[in-house]
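Remarks on the structure that follows.
For this view, one protein chain was removed and the others were kept in their places.
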């Protein structure tokens, strides 16, 4: 049986003395191997990743495996507890509007760290050695940064959470950030550097992300490695680090199903086989891939009640009706086009995400779709 | 073809000059008959009733029918527009917390109207004549009340909306208030006085409501008739007025589906046949009925993420697990009962409603169930 | 030095394992005497009472006094932590809309407790003895009720909080529930039975409350004594129990000032002198009193931005302009009455409360005023 360790990380005290903690579970296998980091619910209402963590932990407690896996379920408990009506107001800080997945930092750029010295020192070392040294380096830098911000009362809610998660994950080789869409089919955000790995994760839809930084966890975790590779290249060594970071979108928010989680867990276990973390032969699966620039948000052109007409995960053609918006102040008109307004696809694509409510205001996100690039 | 008339009722001006209106559509048949009133979306996020109205109106524009039908779709546009995150914060006034379906008034009691004079005058008249006279009487009283409240700046948001809807509906013989649950199977609230009519509405689950007043639209509309019958009885005449008011719960909030609406509309049309509003033979259907006192809310005993284990509309037995709440701060425990907390049924029943989110805090509404009375 | 004891009462666990507690502090004096109960912040954003508790506790730790004082500061921590934007969304449960001060229960009525037996048993006892016995009786009943509700998963958020506070306070002779208005001058809610006591509390404005129940803490605590007195009276003994319950409104929500608290504390200490809790001579002060039915809410007749023109606590005459609402979509009009809409007093009165925002929608609470009665 593998070793399971729990660490309790103080996150946020509340008025009146209650305190939110993060619970970091580490399962260590019987022998050395990749270090994996998995978190769920960074957006407070995206619950399904926690079921996947539960399911994975049940397996990994007993399965022979190499390396270690860190789990942080409920990685944003403050947000998960933010109920308004029946629903979870968990996507952004209710106090400031800051999206909980936008205040991570590109440590190397933001602290203006020059990696040349580091790379010179380890120029001749093996990939594995450099990887480990760099993980130590990142770890120290995050600790310093946290102390500095804390001592000056510069630590905003979002920064603190994001910093704690970066610190907890910076020693990992593989990062899986478990999200869901509002009302979505399964899809995967994958950096260009990891695009070949993705076929072992068995997601049907893959969005390819450039090596650029916009504040999200996946970007924040792979950017240091991009900077490191670039610095080595400038010094004449071409090296690809065995570091991969993915954002997994596990269908729809507010839902939590163990039976669905077991199927989703199997996809991750297949990837673990591929990475030699657990025994067994992994099988690749083809996926539909588009570059992130082809992941298009369709904003509602009107206000009204929408009847959604394309199912999640389904293809549509240019000219198809994606949904019909009904307006109720013109029902006396004999011409039904006065109150019945179709939202028509401007291109071929696949429906990935839709708004979980049919009460729609002009300018709200209605759909997110993968636009087909090759037509 | 029948006559369709639209009336635009000013509801609420907004800061900056925009204005919400109610749109009251009246379709009048080729000959006299029952007067029906149908409204939807009193709770802002309960959308499906609007689809049923749309579908009914399409039919009634052309169908031969007797009497008249008033429709008020989107009867609470201010609430329907109150979006927080993706969802509609539409159950209660965001300013005061007042539930939009609790500020109706029992006109006769609240204005201390003594009906003896009215009943004496019409003691010998036919039921139909008295009904019409009483509807006129209610109409005048509502107008007076509105003017009085308005002139003294005593008109609160909720009162105003509720008053307008009562005024618009008080001339009707049949009232259908179209709601949905948060996440629900179809069910019907039906006053004892109308319990035999319910079998023509084809709802599978019926909650029997006493002739008492607690602020809701259905109660507010049938109570005047209860008072009238009681007064006649005191004067020695036993009379039942052909007045019926129902609350129809059309599954789940935030959803809007025309295809589902067409099936739901057929139930209403069957009732219309029974009431001789449209031609054709109605068929009764048996239903499962419980008194409202057996409609039990189960509040969550714990906080955590729940995996729901009984489907909406399904029966369960005492001792069945309705759902399991998972807590993520004790996952290292070998004893899974430390983090896996079942919610066990304390009696036999049918699951009518559940919370649409799996992120549950202690003390939140988890389920609403029909408790089986005969065991 | 007096004895200070702390009790930690579990209130509500949150998702992720954090837990809200209530902290009940009891200071016991050197000898027997009245039992006082003081709570603050039942509405989450009404903070000033906590400053008063702090200030009182500092004094009472050292002052010679008789009897005991229970303090529950931050009596609703869940609500105080519910931030939306910068402000506290603390007046009602964000999940259900239930006002936190409306779900207390009139224990005797709601549990249909017949007090005749109790009164017969103690018919000849002293007021002090009966008072103590009745407090024990209430205490036991609340414990039973809590266990019953909890075991059946019938305990809603609001019920639980309200029940805990009733249980904690039911052994007291004097209850001070510390609130604030939204933006208010100081005022006091006082039951008819306690109206003579009020002059020792030194509040300038007093609202007289009937012996009726509408769900609030003050009513819920004095109603059992009203029922008890009525029952004794039916048995032929006229007795007034030395029990008093007040709601103190300590100016405006969101504010917290120790220097202001020291002045407010002195008012309570004067009352303590009057009740012989602390040594010294109390002085009565006259107040302006109106019956609660003359506490009038003025709802906004229009939407717009309001310039408030009467200061809190000030008198106004019928015809005075209380504020002017400006609308910005008609500014081109030469006739300024098209965009400049005065709110005119319909009677003489005193301004007690106003809305803390100048952005006003039609139908919102604008002012609460004491209407001058003609005596």
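Should a chain be cited, it is by its letter among A, B and C, assigned in written order, with residues numbered from 1 in that chain.
Criterion: a contact is a pair of C-beta atoms (placed from the backbone, for glycine too) under 8 Å apart; a residue touches a chain by one contact, two chains touch by 3 or more.
Fair warning: this is a prediction, and the values are worked out from it, not measured in the lab.
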{"item": "Absent-chain contact - pick from C:147, C:235, C:258 or C:321", "value": "C:258"}
{"item": "Contact partner of the left-out chain, one of C:15, C:74 or C:145", "value": "C:74"}
{"item": "Omitted-chain contact residue, chosen from C:12, C:35 or C:83", "value": "C:83"}
{"item": "Omitted-chain contact residue, chosen from B:80, B:245 or B:362", "value": "B:80"}
{"item": "Given A:22, A:278 or A:359, the one touching the chain that is not displayed", "value": "A:359"}
{"item": "Contact footprint on chain C, counting only the chain that is left out", "value": "4-6, 21, 23, 25, 44-45, 47, 50-51, 53-54, 57, 71, 73-74, 80-81, 83-91, 182, 254-258, 303, 305-307, 324, 326, 328-329, 331-332, 355-359, 361, 364"}
{"item": "Missing-partner contacts on chain A, residue numbers", "value": "12-17, 91-93, 95-99, 150, 152-160, 297-305, 327-330, 343, 346, 359-366"}
{"item": "Interface with the undisplayed chain - residues on chain B", "value": "14-21, 23, 74, 77, 80-81, 83-86, 94-95"}
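By our rule, only the chains that are shown with their structure count from here on.
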{"item": "Centroid-based (C-alpha) most distant chain relative to chain B", "value": "A"}
{"item": "Rounded Å distance, chain A centre to chain C centre (Cα mean)", "value": "47"}
{"item": "CA centroid of chain A to CA centroid of chain B, Å", "value": "41"}
{"item": "Residues of chain B touching at least two other chains", "value": "91, 303, 305, 328-329, 359, 361, 364-365"}
